[in-house]
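The complex appears here without one of its protein chains, the remainder shown in place.
Entry: chain A
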């Protein structure tokens, strides 16, 4: 029974199809995967050492990253070592509340000044 071992020339399907078409392999002797591959081919056909597509990988950033990068967190608790159960970090709570307040402000279109947006005094960090 003929089989082609040239893995770089075509994928397994094209090679077996070639053999069947040429008559080197009988239809009854076709391998098990042939029908399954015909019905369910891979989403992208496998081509050996194909050129990589020129796509730029996007960098994932969120609105709160701007805040994370610029704000001074020296007086804000990052992690409380005394707590047995991991509680939500104060810093993360701050970011969450700020994110909620910014999105709310954007929704009502009442942004006003930047100080109003990031109103630290009125935020209650202990409330959860």
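Methods note: a residue touches a chain if its C-beta (ideal position, glycine included) is under 8 Å from a C-beta of that chain, and two chains touch if they have at least 3 such contacts; residues count from 1.
Assume contacts and distances are computed from a predicted model.
Selecting from "proline--tRNA ligase", "serine C-palmitoyltransferase", "AP-3 complex subunit delta-1" or "Small ribosomal subunit protein uS2m", the unshown chain of this assembly corresponds to "Small ribosomal subunit protein uS2m" (UniProt protein name). If you put the missing chain back, the residues of chain A touching it would be 1, 3-7, 11-12, 15-17, 20-21, 23, 27-28, 31-33, 35-40, 42-43, 46, 48-50, 52-53, 55, 57-60.
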